[in-house]
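Before anything else, here's the structure in question.
Removed from the display is one protein chain of the complex; every other protein chain stays in position.
So that you can tell them apart, the chains are marked A and B in the order they are listed, and the count of residues begins at 1 in each.
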Amino acid sequence: MNYRTKIRLQNILVYSILSIIVFFSLFPVVWMCIISLKDTSESISGFNSLWIAHPTLGNFSKLFNAIPIWTNLYNSAFTTLLGTITTLFFCSLAGFAFAKYRFPGKQFLFYFVIATMLVPPEVGSVPLFIIMKNVGLINNLWSLVIPRIATAVGIFYMTQYIKDVPTEIIEASRIDGCGDFKIFTRVVIPIIKPALASWAVLTLIARWNDFFWPILFLRSSKKYTLMVSISLLPISDGLSTPWPVIMAGTTFAIIPIIVLYLMLQGLQKAGLTTGAVKG
Amino acid sequence: MKIIKAVKRYRYPYLFILPFFLLFLIFQLIPLIWTVGISFTEWNGIGSPKSVGLGNYQLLMKDYMFWDAVKNTVYYWVTGVVFILLLALLVSSLLNNKGLKASRFFKTASFLPNVCAAIAMGIIFGMLFDENAGLINQILVTFGGTRVPWLTSVTMSKIPVVILNVWRNTPWFTMIVLSGLLNISPEYYEAATVDGATAVQKFFKITLPSLSNILFFCFITLTVDSWKIFNEPYILSGPGTSNVSLFQYMYQSGFSIFKMGYAAAIGCILTLILLIISIVQFAIRVRQGEM
Partner (left out) sequence: MKKKIVSMVLALMMMMGAFVGCGSNSSAGTASTASATNGKTVYPKGKVVIYAYGQPQYLQQYYDAWLERNKDIASGVTIEIVQTKGADDSRQKVTTTYLSGSYDDLPDAMYIDPVNLMDLAKGDIVKDETALVTPLVDKMVSGAANDAKFQGKIYGLPDSVRPQMLFYNKQIFDKYGVDPSQMSTVEGYIEAGKQLKEKSNGKVYLSYIDPGSKTWRYWGRRGLMPQANAKIWDDEGNVVIGSDSGTKLALGALDTMYSQGLLLKSTIMEPALYDATRKGEVATFDIGAFWDEFLRKNVPETSGQWRVMSAPVFKDVGTAGAPVSSYFAIVNKKDGVYAGLCEKLWKDFNFDSTSRQEWVNKMVEQNAPYSNPISLDMLKNKFWKESSTFYGGESFRAKESEFLQNGSKNLVVTPQDAEADEIISAELEKYVAGSQSMKEAIANMDKNLKAKIGKAKIEK
């Protein structure tokens, strides 16, 4: 076996494994979309679920009758966008401080930030609920935004990235008379745009898919985010929502974020990975 | 005096990191301490808590549901760490292949599962794994197998949860590992190739050691994520407590049957477990001279 055939074999192996992985990654999503277009009277058990005899959008209109989905969509978009923007700003601000300043206790405080990642805030959900009530944030979309304005993992990530920003540029602008905050907004932010973009994508995804906090803090269907609303679709005491309608709901919840992800992915020249976590 | 001076002098960096610490205090630290307090009481949420000392903890030790939840969570933790890290290593190595065409497509497509909400995908996986109507059993039957009671048997019900967990979270770690791979200087590999090293040798001698920090980061993140797994078993619930996670049990005790003190005690134990695992891990790293 010569070198070239070896390379070719290797290539075949690489592409087939990757194709299998892509297949398994995409299949459940595609399958969901198929079912959401099937008429409710069609059987969806076993192989019947793989093709559509009478494609219909009827499930979506049934879905719109069942839950206030546009309001839910708005709620999801509101918390996701606002949550992402605020967290990007405050995490990079703190990251800037940790990466480019010297101040007493810096090392300790940075390790402290990292250590907080080890205790999930969810364990304190019982008192957190009461605290939220006292600050008037129960059943308020801001309850999903404010506690996570600055997250440990975000700060860690931003610090790692901002460390690579040349200190000379910062010093130069300081000499030009820029204040600290101005340096951050005018100098640092433009440089770390790729990192902000990657982190934005990841935060958008995480916030959109958030489930635990919304079910805890939101109390009425008008305030529910999409995830909460669709999670209520399948199980209903004594009666059921037909599967295609449920699938219409999950499709409705998943497709917007996929589209957004693909768009942002297209915008970034080097893809998500450039700015990702460094060791 | 000295402190005030320092604060004044370094007011900007302190101001910049202040939001985090403020939020941490209000939304994480106070709730945590409060949780410890509640865990010594019996409280249904309405009225005032009644002190019961260590009663909740004693009850927990005897509660088989709690032990089931602990066992299940350990299962999710171990399978999650093993499968996700192995798959992430495999996929990221493949994606890191220099001559790979359409690498952008493969990267984008293989990351998609992480974009999809666990709740929505849980509903879909529940359907795929349905014993009678699910596609997976239909495929098994076609190939001469028998229907597997995925979600309806005590022994199998954790499997769909693990599959969903691995399916959804592998891409995220693939991406992190890939970023680590990109940082390894190609010169190392070239030098190794000149020395006649095989691909396997290169992997164990260059790739793994270079990734050790990244893998450690992944391990810690995966550990925390696995111990607080909630969405997957919540949506794909199996018979009895057969696939209930610890965190889910805490949620049910607190917000479904309103035994707040009991739930708080579970929360405290969960925190304790996570702290112990982390300390042990860091200690090992320090002893190995890695940190």
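Keep in mind that, in the parts below, contacts are C-beta pairs under 8 Å (C-beta built on N, C-alpha and C of every residue); 3 or more make two chains touch, one makes a residue touch a chain.
A quick note: this is a predicted structure, and the numbers were derived from the prediction, not measured.
Student: Per the definition of touch given earlier, which of A:Pro104, A:Pro194 or A:Pro242 contacts the omitted chain?
Tutor: Selected residue, touching the omitted chain: A:Pro242.
Student: In the full complex, which of B:Thr79, B:Thr241 or B:Thr271 touches the chain missing from this view?
Tutor: Once the missing chain is taken into account, the touching residue is B:Thr241.
Student: In the whole complex, not just what's shown, which of A:Ile52, A:Leu73, A:Met117 or A:Ile130 touches the removed chain?
Tutor: Considering the complete complex, A:Ile130 is the one touching the chain left out.
Student: Where does chain B touch the missing chain, residue by residue?
Tutor: Against the missing chain, chain B presents residues 44-47, 59, 62-65, 127, 130-133, 149, 151-155, 157, 237-242, 252, 255-259.
Student: Across the whole complex, list the residues on chain A that are touched by the chain not included here.
Tutor: 41, 43-45, 65-67, 78, 81-82, 85, 129-130, 132-134, 136, 138-142, 216, 219-223, 232, 234-240, 242-243
We take it that only the chains that are shown with their structure count from here on.
Student: Approximately how many whole Å separate the CA-defined centres of chain A and chain B?
Tutor: 16
Student: Provide the residue numbers of chain A that touch chain B in the complex, in ascending order.
Tutor: 11, 14, 17-18, 21-22, 24-26, 28-29, 31-32, 35, 44-47, 49-50, 90, 93-94, 96-98, 101, 103-104, 106, 109, 113, 115-128, 130-131, 146-153, 155, 180-181, 184, 205, 208-209, 211-212, 216, 227, 230-231, 233-234, 243, 246-247, 249-250, 253-254, 257-258, 261-262, 265, 271-274, 276-279
Student: Which of the residues in chain B come into contact with chain A in the complex?
Tutor: Residues 6, 10, 12-14, 16-17, 19-21, 23-24, 26-28, 30-32, 34-35, 38, 90-91, 94-95, 97, 99-100, 104, 106-121, 123-125, 127-128, 130, 132-135, 137-138, 167, 171, 175-176, 178-180, 182-183, 211-214, 217, 220-221, 224, 227-228, 230-231, 235, 247, 250-251, 254-255, 260, 263-264, 267-268, 270-271, 274-275, 278.
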